[in-house]
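One chain of protein is taken out of this complex; the other chains stay put.
Chain lettering (A, B, C, D and E) follows the sequence in which the chains are written, and residue indices restart at 1 in each chain.
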Amino acid sequence: MQVPATSAAARVRLECNFDPEVLHSKRTMVDVVVWFFILGVVAKIGKSDLRLPEALYESLSIYLLLAIGLKGGTELSRQPVAALLPQVGALVAFGFAVPLLLYPLFRTLRFDKANSASLGAHYGSVSVVTFAVVSSQLARLALPVESHAALWVAVMEAPGLIAGTLVARWALGANPGPGPRTQLRWTQLAHDLLFGKSVLLLAGGLLIGAFAGDAGVGPIKAVFVTPFKGVLAIFLLELGLVAGARLLTLRGDAVKLILIGVLLPPVLGTCGVLLGQALQLTVGGMAVVGTLAASASYIAAPVAMRQAVPEADPAISITAAIGVTFPFNLLVGIPFYIWLAQQVHSP
Amino acid sequence: MQVPATSAAARVRLECNFDPEVLHSKRTMVDVVVWFFILGVVAKIGKSDLRLPEALYESLSIYLLLAIGLKGGTELSRQPVAALLPQVGALVAFGFAVPLLLYPLFRTLRFDKANSASLGAHYGSVSVVTFAVVSSQLARLALPVESHAALWVAVMEAPGLIAGTLVARWALGANPGPGPRTQLRWTQLAHDLLFGKSVLLLAGGLLIGAFAGDAGVGPIKAVFVTPFKGVLAIFLLELGLVAGARLLTLRGDAVKLILIGVLLPPVLGTCGVLLGQALQLTVGGMAVVGTLAASASYIAAPVAMRQAVPEADPAISITAAIGVTFPFNLLVGIPFYIWLAQQVHSP
Amino acid sequence: MQVPATSAAARVRLECNFDPEVLHSKRTMVDVVVWFFILGVVAKIGKSDLRLPEALYESLSIYLLLAIGLKGGTELSRQPVAALLPQVGALVAFGFAVPLLLYPLFRTLRFDKANSASLGAHYGSVSVVTFAVVSSQLARLALPVESHAALWVAVMEAPGLIAGTLVARWALGANPGPGPRTQLRWTQLAHDLLFGKSVLLLAGGLLIGAFAGDAGVGPIKAVFVTPFKGVLAIFLLELGLVAGARLLTLRGDAVKLILIGVLLPPVLGTCGVLLGQALQLTVGGMAVVGTLAASASYIAAPVAMRQAVPEADPAISITAAIGVTFPFNLLVGIPFYIWLAQQVHSP
Amino acid sequence: MTEKFPKKLLVIITEAALEKPLTELARRAGAHGHTVHDVRGAGQYGEREGSWEADRSIELKIVCSEAVANQIASEAMTRFAANFGLTMFFADVEVLRPDKY
Amino acid sequence: MTEKFPKKLLVIITEAALEKPLTELARRAGAHGHTVHDVRGAGQYGEREGSWEADRSIELKIVCSEAVANQIASEAMTRFAANFGLTMFFADVEVLRPDKY
Partner (left out) sequence: MTEKFPKKLLVIITEAALEKPLTELARRAGAHGHTVHDVRGAGQYGEREGSWEADRSIELKIVCSEAVANQIASEAMTRFAANFGLTMFFADVEVLRPDKY
């Protein structure tokens, strides 16, 4: 992995811990939406009776996916498709590679075959909400991002899940679990990923945005653009409750899961930033790809893995993804990927 | 039925398919909210696991009814009531006549007595969401509409349902179905229509708007006016899922239902536009009355018919109303009624 | 209790029923949100099938609590904490005193011990929605309020509930009810109040607002500030349904409950306004404290009393709180407390 | 050990439109209470996903004496079975307070 | 055919406020699990529509041995029946994995 050349100034900044010009004070460093997440975690760990109705959770996640897609879509129509192909190809390949590369690592950490494959799939796929938070941070810092970034999210959702499933098939094929193997139907898996809620709504939003264009989307911006960040805040409150619940159930393999959840993201995130650099993205773009790479899916992945690799214990992957990695990225990871992207960009 | 005199220019426009000045390009012809409906249909037919929570569906439909009422109400207070009476009377009579006139038609098509009455009731009543879509289209085309149009929706909801029930009583009275007749309590039916969700919220919104006036409604416009179209988009996504589900269940009588669902609206819509002309409405007003006439109810009607004409198979009416007529109106009908209103208006 | 000196002019105004300058016409006197409450009551009493989904009710109440907290929080950070302590102390003491003082009154009215304690707890605590309505009224009348008023709500939630529980323990200790006494665990009660939904969200919102400051909260104002009043309107529709249901179940003790529900608020409200005067609050601040004092809790209190004083019949307290006192405050009480605050302020 | 008394549990799964008529019927037939919740499902009349008004189904439970259960069931059969999706079954249950049901 | 083993199903319909106390009680009494869902209904203490906090009801199901069911039921009766809307019934069920319940 090529280490970016850093100027003296940048090196100084590194020592004084993140760019002091951009992230000047503790208060502005933490995006307001992150406080909602923390409130949720505190509520759960404090055994509050606060419970967001499941219908609200579902409604908000549908909203976020559609809104992210729409935003990217209005810009997408202006892009020459050919120019996007290398990006898409590289991101798909990256997402696909992650589970393959992580599998031996997890096996070394004594996770069984199914769990190693499933964990890899979670990290190979991406977290839409983490994407929303990094976007919101970049907007606050006035760092522009490629306007079609939502497309990256859409294409990075599935490859990691497919690769994770392949690894599991290959690994378990020789040594099946206790129950009789259910035939994996690949067409079924492909269908479920493509028509799964996340990809369908992201892609649907992208297409609607592209078809309707800025003028068409204008009258619905009061729902899909203006309130986006506030809705994200409420969703993070709910995710805080979920993450808090996972932290409460940490048991035997707690140490392993915390280590994975904290150490993997910076590594994957660094790879992502460098990939962004290789694709000649903007600073914001590099930070976004870094964040996507570092994020672990917890909407599409758990559902997909339950179907494709039922032998894996969902508690393990979910705890790592939403109990550890998600908060880590919110609090530490995202500022770091942004900082790193700025360093890497310095000529 | 009197055919409107069309100028040479209008005739030319007719040939080149809709007014090219107003509906200039394919892209702007389709309102953005219609894409959400299509996304829903695609998701359902593609067997996606996307499901909007029922609580969201209910919440959105309550919102839409209230918002439509409120918008009409703030204007209503400025109208002399006497001036509205002829309109209201004509619309009530129209809605009442539809099931009576359609009954023999449906019987000819070999629907049984109960289903013929129930189908008529659905087409005699109106679809609130179709009204919302035509309003949104007219706004985009900058065609003004009578500001109290919501009143039309409110008064056209019930008459068709009452007439359909009467037809069923009359037809089935002589030849009751397999189960013993339940006594129809008219006071019960009247109560259920008046205090049913749709009429109550529409009328409630109208009255609140009228009482509070523009100044009073001002501070709640951020909820009931600004985001209206975006909320409509989400609701149409859900209706797309519902319509897709109905299309998937089309079976034996598919051809009949598709024919009815596609051929009735233009006929009823034309009558509606001409009625609007007779009432000396604006172009926008004629288009709205045409759309209301052409629309089939799927909120109030199914519930009312299940109580009043339980012998009718709800699948038949609902498939025609929301599986065929609703998408038809969205994609073809509404542009046609608007175009027709413009033609009719040409002096 | 010291009666405020009223000038001749004020006395004249009193006779002609409320200040004619401020509350000039019937129409503007009733805030638009109150009409939504009335619509809900009418729907319920008219036996409409209108039902707001429970998930919507829960979502809205979470929203309102968070939004009220946030709004207060952004201002809180600017206040010297020391200056707030006397206010907080006085309000806590007031809330604590109410159940102790009301207990003998309710006993005289022949309520049993448990119900007397529980009723006192409901009136000792506060209604968040009543607070929202008085704030909205004051904004309409352009009367400024202390910007940290939400803090008052947060601190006045619990004391009344604790005092009511203490009274019940003391009264029932000697003469236990039919079932064997459940050990009351005080730590449990303290935890449940502090981490209960209302206090947690109010306090959470306050802290987030204080941490993030105006700049941080800015981007989420489109969700938590702009639509606040419209959301309140929808919530009042739901509360109207709930209040209507309580009115429908009024039976034996109807007269007693109506008397309590109508006569207590003006008395408590007057005490509250005078307390506000003693604390040297603004006119708006006095009106708010008066309203809080006069309001009866129906979110936190019923839940807390069910746990702490299960012998009390929840129907009694809830009917008084939401069936009688809440509508009374909406329609009559709040205008009166505002008027009173203005009188008291007149030098 | 506290004594138990036999009762019947009648479960009715049907369209949401029948919630009010059926609970009224049950009260008239002598039931002392009922419990309802929303369900989705499939049967003879096709799938009911419960995602919108006309597609909603409920499950209604009534604990009562055998005579009352029979009365409710037979009335529901004659009035509704011909025109509504309707699934009914009886189960034997035991309760602690026989007068309550 | 796989063998079946008799167990008791205890169903408790009550106010939502008792969800936590009852599931804790069940665990202490030896139940290995439980299932809950929200319901609405009516009984001796009037109608409960479940449309807001204080009006919510739940149905709790526990599959367990007869002894555990009796223990849970009798404890629930003594602690809650006097002050809470509470409907309980027992049914005989069969399971495939007797040790699980």
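Quick note on the criterion: contacts are C-beta pairs under 8 Å (C-beta built on N, C-alpha and C of every residue); 3 or more make two chains touch, one makes a residue touch a chain.
In this text the structure is predicted, and so the values were computed from the model without any measurement.
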| item | value |
| --- | --- |
| Contacts of the hidden chain among displayed chains | A, D, E |
| Touch criterion as defined above, residue of A:L193, A:I299 or A:I338 at the omitted chain | A:I299 |
| Residue ranges of chain A at the interface with the undisplayed chain | 51-52, 54, 57, 177-180, 182, 238, 241-242, 245, 249, 298-299, 302-303, 306-307, 310-311, 314-315, 318 |
| Chain D residues touching the omitted chain (full complex) | 11, 13, 37-44, 57, 59, 70, 73-74, 77, 81, 87-92 |
| On chain E, residues whose C-beta touches the chain left out of the figure | 1-2, 4, 7, 9, 23, 32-37, 63, 91-97, 100-101 |
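Keep this in mind: only the chains that are shown with their structure count from here on.
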| item | value |
| --- | --- |
| Touching chain B and also chain C, the following chains | A |
| Mutual neighbours - chains that touch chain D and chain E alike | none |
| Same or different residue numbers at the chain A/chain B copy interface, by half rule | different |
| From chain E, the most remote chain by mean C-alpha position | B |
| Inter-centroid spacing, chain D versus chain A (mean Cα positions, whole Å) | 47 |
| In chain C, residues with contacts to at least two other chains | 51-55, 227, 303 |
| Touching two or more other chains - residue numbers and ranges from chain E | 38, 81 |
| Which chain pairs touch, all of them | A-B, A-C, B-C, B-D, C-E, D-E |
